[in-house]
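Here the complex is missing a single protein chain, while all its other protein chains stay put.
We call the chains A, B and C, going by the order they appear; numbering starts again at 1 in every chain.
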Amino acid sequence: MTLAAASSDMPFVTLLVFIPIVGAVLIGLLVPSRRGDLAHVLGVGVSLLNLAIVIWLLVAFDADSAKFQFVERSSWIPELGIGYLMGVDGVSLFLLALTGFLFPLMLLGSYHIRRRLKHFTVLVLFLEGVQMGVFGATDLFLFFIFWELTLVPVYFLIGYWGGPDRIRAAVKFFIFTALGSAFLLAAIVATGFLADGPVSFNINEIIKTDFPLWTQRILFWGFTIGFLFKVPVVPFHSWLPDAHTEAPTAGSADLAGVLLKIGVFGLIRFSIPLFPRAAVEAVPILIALGVVGIVYAALVAMRQDDAKRLIAYTSISHMGFVVMGLFALTTTGVQGSIFQMLAHGLTTAGLFFLVGFFYDRRHSHEIAAFGGGVRTVMPVYAGVFLFMAFASAGLPGLTNFVGEALTLFGTFVGHRWFAIVAATGVILAGIYMLWLYQRLFNGELTVEENRGLKDLNARELAVIVPIAVLVLALGIYPKWVLERIEPSVDRIVTEVERKTEGTDQEYVQPEQTSPGGIEVETAPAPSEAEHDEAEDEALSGTGGEVSP
Amino acid sequence: MEFLQTPPDPDAYIVLAVFLFSIGAVGFLVRRNAIVMFMCIELMLNAVNLSLVSFGRALSDLSGQILVFFVLVVAAAEVMVGLAILVAIFRRRARASADDMSSLKG
Amino acid sequence: MSKEAAENILELAWIVPLICLVSAGVLTTLGRKLKEPWGGVVGVGAVGVAFLVTVVVFAALLSLPADQRVFEHVLFEWIPAGGFRIEAGFLVDPLSILWMLLVTGVGFVIHVYSLGYIAGDERYTTFFGQMNLFVASMLILVLGNNFLVLFVGWELVGACSYLLIGFWFKKIENSSAGNKAFFANRVGDFGFLVGLMLIFATVGSLDFDTVFGAAYASLGGGAGVPIALGTATAICLLLLVGVTGKSAQVPLYVWLADAMAGPTPVSALIHAATMVTAGVYLISRAHPLFALSEVSRAIVTFVGIGTAFYAATIALGQYRVKRVLAYSTISQLGYMIAAVGIGGAGYAAGVFHVISHGFFKALLFLGAGSLMHAMHGEEDMRRLGGLRKVMPWTAGLFLVGGLSISGIIPFSGFWSKDAILGALYESPESWGKIAWGIGLAAAFLTALYMFRTYFLTFTGDRSWGDEAHPHESPWVMVIPMLVLAVGTTLWGLADLPGSQWLHGFLEPTFGVFGGEAERWTGEVVLLLTAGLLVGVLGVATAYAVWSRATRERRISFGERIPAGAGMFWRKAYDVDAALEYGVRRPGWELTGVLATVDEDAIDRTVMGIGGGAKRAGRQLARLQNGSVRVYASVFLGGVVLIAAYVIVRGGAGL
Partner (left out) sequence: MSVLAQAIPAPQTDYTTIIPELIVLGTGLLIVLMLAIRRFSNIGWYALIAALGFAAAGIVAYVDLWPEVTDGAATYAFSGMVAADGFSTFVVILSCVAGVLAVLLANSYLKREGLDKAEYFALLLFSAAGVQFMAMANNLVMVFLALEILSVCLYVLSAWNRDKFASQEAGMKYLLLGAYTSAIMLFGISFLYGGTGTLNIAALAQFFARNVLENQGLVFLGMALVVVGLAFKIAAVPFHMWAPDVYQGAPAPVVGYMAAAAKIAAFAALFRILFLGLSAMEVDWKPLLWGLAILSMIVGSLLALVQSDVKRMMAYSSISHAGFIAIGVAAASAEGMSGALFYLVTYTFMIAGAFAVIDCIGRKDEQYTKYEDYRGLFAREPLLAAILTFFLFALAGIPGTSGFVAKFVVFEGAAEGGQWALIGIGTVAAVIALFFYLRLIVLMYMQDSTERPDLAETRARVAAGPAVVLAVTVAATVLLGILPQGLLDMAGQAVFAL
């Protein structure tokens, strides 16, 4: 397409990262804190501009190339082998899009914030820029900087604008993620050094090194544990419910929508490609963790008596699907996990917005505060909530179903019993979602204060309707998204296969026995893999070497 | 003049220096009065001077003795400053023992 | 009409579900804004148009020569993900066109009926919106050309049934009945999903022609990777789990009785005519897989016929009209599942019974509905009786339905039920005869409970108080019942043993598995008379026991059976209590334990680390007590430590 050709060298990621950050700084400096509402409007404007650029990126993205596009490369700290490397590929494209899509809604949705609205907007914009950076960075050091920087704004969002027990939740969030990133930092430093050739943090360089097995194991687990804190996988998850319960609406929506995806993104971008043999070895453990997460979080979710906390547990359960699909290491599975991330981001953010709307009216998101019967007073609200509840429970025709189906089918091929146990998650999802819906909406109106509640106003609809439209659209026609993800995912999986050939972690993607004559074409012909090598050379280029 | 020729074995002197030094070190811990603590530090420094001189003599090299002079000068400076601060403290609190100087802790 | 004309008409088959989807969308989004009559008009109109288009498509299909009546068309590629390639396409063949006719036809009739039934309800338009959504999803289910599209329809109808059961959500029982239905369906869907996963793992695709190609290969014909017997059995049993969930067979039938909490048109359309038959459609659609493993066919048959008998016994003990009809539906579904389970001629017989059941069961439900409408929701038989004189039309049409279900000639119930019994009897498998025996006993019970209901409600003396003054329902409700009555009488002709038109019509779908048509042999006549005899016997005993039921005898009879067993039997073997103690309570305890574990165990251990660090800090801080001498001693301790290190390391030679 001419548009794609014209903008093939557009520094998309840098734009996406620095427009919000510069916007935040400008608003922070220029707008007086009294004029909170002006700052808020400007904030929405900046994030909408960012959304426009994301849409342009989506259009300009070349659907069938598996390599990094819009690569930006400049040397930053050659002394330490660190380069300013940015790039977009199938894996990160839609995560950038999701971030770009959710942030304007978040700002729009947090209209009720009264205390220091200016600082709130500045922090949210800064968070958007930083999270774009995480998805765009292809240099380990740059990735880690953006990874840690997501910590600070969210900490203040929860700590300053949160609910009653916000301090404990904020501190807990900070420490958990910091503990995770401690592992990550140590692993990054070690990887940078142990890779062949001069010290470099450019993943296109590091990916060429075949680390010895034990080193691979240690580094893999260093990265993975760091990421598992963020996903969160069950043993490391206890920060999420508190963080969600206490976070303001925008905070929760971001936490669910984007922040959880950083962990899994790290797994796909770094853990698996850089240390394939260790990854293959760790597959059973991590799939088991994912499946345990699905069932355990779903069961615990049923006993929560705070709506937000319940939804937090559901998102742990959904992320369990993501982890399972990812470590199934089949093209279908990994693609499903990326799509599930997108779907989960939309539905859970939607649910948090909805609970947030009720919180604006009644300043509580306890189920008792709803008390049932709200449907009689707010029918539109109940209708939209039901739509989102069904989406979250994985009703076919909506996005989550496609994600869950792909992860389940992808995993079943290689690990039957894990997939079956995970499939019970489908039942549990239906149960806790509809039971929540009944306690909130059905039956007679028991709580007197709810009697006078007004239904959703225009602004609230402007926040939730785009999400609902996307949830439906992606459910019916996910092809547009899936075909863009497929080449990059295919490349990662075939890369794992190629690098583990002839080792005792030999890994061949478990193929479905193709019926009759039809040869189900999944892995691209090997010749194309060599061709990639030449391509990578150009990619790694400068930006990585250390001048001795 | 022959005793000058053959450098004597310094071990005996070093052992004496170590004894003196440990007396000073332990004395510093045991005594409560600040002034006595200064005396212990002086004792330790003189023990060092002794060992320096004996090594210098053993190696027939002058730099050891040069260092002794610097040590003496510095010891004097330290004690002088120490006593100045002690006087300031004494003016405020009647007693000059080390223990009442423990308001900063935790 | 010419071949291409037929082709491009068939190509438009996907318009049918689209119409209903669009109208559902319009009605649900507009909701209250669309005032009373217009919502209904749009809803009914949409289904009507859908019915007309279906008839046109049916005609186009008929115009094609018999063996070419299978038309598949791919609309767009739905999910391209590595080896998992799913297209959204539709398949029109004799099996699916029959179901479309059933869904849109009966659906239209019931929509007209509900114009009267739902009149005055403030969520009038939303009701029609949800009903249209149901019809659309059912059409997607039957039109899908691969298992996943079928699964989409499968779950969507489950969701619509949840919505419609809980339509009057103000009463919490209705909403929990809806939940119960959805949960039971979801358990079934879980089995179905795992089955699909197994199919995908073995065959590599979910398209019908690829999967059935592999099935034929295993049977020795055609190319494709043969499916091992063990896998095939596993697949069939998993599909059966899905079927029991959706078509309310023995293990997962508990939700259907409570589903009566929904408005009567909902019970008529969803829980009698269409949704519950989805299981039958699935098995008949996937018949090549079932042909692979005889074991699974036996299990399906006995699950079916067992349910038929078991549900009939429960129906006998119920006092509320709609609950009797609910258990009667479960029992009739048992027959259909047994028919498609046995295979061969059973497939056609099953489909034949599905449609005839669609007619008479919908008729019975609408009858019950107009009865309740007149009696302002009263449906307990002990407080009814003698309504024949007050509501002649409803009583007469209810009688027609009763006769048909009891298998009395000339109604379609007789022909279709006996076709099933015949198929069971003549099947090559050894256990066919046993199934036939159970079926016969169930037929007797069916006639018995059906006419018990008829006599208790419509004959005998009045036992309703004088505050109720029942009157005949308005014409808009009676006419649909009339149409259904005509339907149930005429539909019998479709598959008379001689002509076997339906059998022939379905031949392209079932092909070699379909078995040959039945001819008027001596044995067939014998079977028919046996079925008729059993039905007449049932009616006679019911007449003897309940026809002149006075008020006291009506109530006393119920209690004459020993109290304990009576209550147990009356409360449908107390399955709900079993569910409460067997499933819900332990589940509640388990989740409670897990929640507390999550709350303190994991939380405390993690935060404990922080606490531990603080405690260590406090211990160390105690050492810092401000005295110079203590500092110096720690200092000296350090020096001694290092000196020791030096000695250890440096060795001798100080």
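Heads up, the rule we're going with is that contacts are C-beta pairs under 8 Å (C-beta built on N, C-alpha and C of every residue); 3 or more make two chains touch, one makes a residue touch a chain.
As the structure is a computational prediction, the values presented were derived from the model and not from experiment.
Note that the undisplayed chain, when the full complex is considered, contacts A, B, C. Of the listed positions A:Ala190, A:Ile207, A:Ala288 or A:Ile476, the one in contact with the omitted chain in the full complex is A:Ala190. Panel shows chain A; residues 76-80, 141, 144-149, 151-152, 156, 159-160, 166-167, 170-171, 174-175, 178-179, 182-183, 185-186, 189-190, 192-193, 199 of it touch the chain omitted from the view. Interface residues of chain C with the unshown chain, by the touch rule above, are 610, 613-614, 616-618, 620-621, 624, 626, 628, 630-632, 634-635, 637-639, 641-643, 645-647, 649-654. In the full complex, chain B touches the omitted chain through residues 1, 4, 10, 14, 17, 21, 24-25, 28, 34, 37-38, 41, 44-45, 47-48, 51-52, 55-56, 58-64, 66-67, 70-71, 74, 77-78, 81-82, 85-86, 88-89, 92-93, 98, 101-106.
Operating definition for what follows: only the chains that are shown with their structure count from here on.
Work out the mean CA point of chain A and of chain C, and you get 37 Å between them. Between the Cα centres of chain B and chain C there is a gap of 98 Å.
With touch defined as above, chain C holds no residue shared between interfaces to two or more other chains. Among all residues of chain A, none touch two or more other chains. Chain B meets chain C in the complex at residues 25, 28-30, 32, 37, 98-99, 101-106. Residues of chain C touching chain B in their complex: 621, 624-629, 632-633, 636. Listed in rising order, the residues of chain A touching chain C in the complex are 172, 175-176, 235, 237-238, 296, 299-300, 302-304, 330-332, 335-336, 339, 372-373, 375-376, 379-380, 383, 390, 395-397, 401-402, 405-406, 408-410, 412-413, 416, 419-420, 423-424, 426-427, 430-431, 434-435, 438, 441-444, 477-479, 482-483, 486, 489-490, 511-518, 520, 522.
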